[in-house]
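Excerpt of the complex: some chains, original placement.
Here the chain labels run A and B in written order, and each chain numbers its own residues starting at 1.
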Amino acid sequence: MSTLTLHLDQFEGPLDLLLFLVGKAKIDIKDIFISDITEQYIAAINAQNAWDMDDASDFIRMASTLLQIKSRALLPRQEPLPENDPEMILIRQLEEYAALKEVAQEMKGFETAAAKIHEKLPEEYPLPPLTFELTGLSLEGLTEAFANVLARLAERNAFDALPTTRRIVREEFTVPQLMGRIMKELRHHSVSFVSLLSEEMATREEVVTLFLAVLELLRTGKILCKQNKTYDDIIIRKTT
Amino acid sequence: MEEKKKLVNILEAILFVAGDPVNIEDLTQNLNLTELEILHAADQLESRYESQNSGIVLKRFGNHLQLGTRSDYAVYIEDMLQPVQRQSLSRSALETLAIIAYRQPTTRLDIEKIRGVKSNYSVQSLLAKNLIEEVGRRDTIGRPILYGTTDQFLSHFGITSLSELPDLPDIPSMDKQIETTSED
């Protein structure tokens, strides 16, 4: 067989090229090593001038395997070859690949036939709004949920009221804070000192701090105070 | 002619793939047939579908033909394409729903005050499930949306009117709450 002008990118890889050469030489896969296929394979590789590096390594590794087997074949050898001999392995690999190509070819036929079945696009179908089926709903559950919310609310309110009884905390009240409270209360009308204290449970600390806050606001001219008689409640109003 | 025997099937195949209405004139040109032949095939196809009460129907309008589905089966198609979502309400959605049920009409801000947490997501999910709806706007700054429960809500809970909502169970008094929480 003379020089083949093969383009390696026509082949799926070294096995594909080898199978092609076997087919062309009309020999059995088992006979590749006593034929001149190794030379043809190497000639094909040599003829290739542009290589993709990935492809190249596959083709070249195969060339070296072929050469190794070929050179060994020149030496006298004992029969039969062991299972894991590179020659046996390569033959099996080629046989398997050949079988695979055969079914792939048949599958190609299936594919062509199936391509004649045409499908349709999904219809644009007007749909009603999503419906939900809610599981585990009961009136008891609903009232219980509401009761829980209210209980939590009560708890929260109670917690908000707690600071007055928890005197352990240092500096529960600060002068600037209570100055703020006073000014806020004064926005619309005048207030009395007592009404500024927390309901019922005002502590000594709170009274003292509130008094200091009043003095501070007086000093800076923000408020005016009036007391009708000693020990009477102090009426506070904003300076206008 | 064998061609003619097949024509009804060819027509069916073409209409199936086309999806859109197909002009009868286009059919006569492409299949090299007379309008009468096409119309005859259309008649056959139509009566085939009618006789077996097929899921597919032939729609004819003007000089167009189109395949569609029989309207009798719409409900099944809907069931298939949009299955009922089975789910239960999350705890926060249920709480939000309970507040709206007992306090309606109410605003999101009111709900949030009672629950003490943002409730936007819960409200949206209840709206999506059609358990609550907008019933108006409160006449205050910002004109916030008022929510109330829907008829769907009643049917989900198996009652016919809001008056059937049970009375609230006893709520532990505030004093007790204080005692129990002050331990931590």
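Heads up, the rule we're going with is that a contact is a pair of C-beta atoms (placed from the backbone, for glycine too) under 8 Å apart; a residue touches a chain by one contact, two chains touch by 3 or more.
Everything numeric here is computed off the predicted structure, so don't read it as measured data.
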Displayed chains are single representatives; whole-complex counts: A x1, B x2
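Going forward, only the chains that are shown with their structure count from here on.
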Whole-Å gap between the CA centroids of chain A and chain B: 31
In the complex with chain B, residue positions of chain A that touch it: 118-121, 123, 125, 127-159, 161-162, 165-166
Interface residues, chain B side, partner chain A - complex: 13, 16-17, 19, 68-69, 77-78, 81-82, 84-89, 91, 94-95, 97-99, 101-102, 114-116, 128-131, 156-159, 165-169, 171-174, 177-178, 181-182
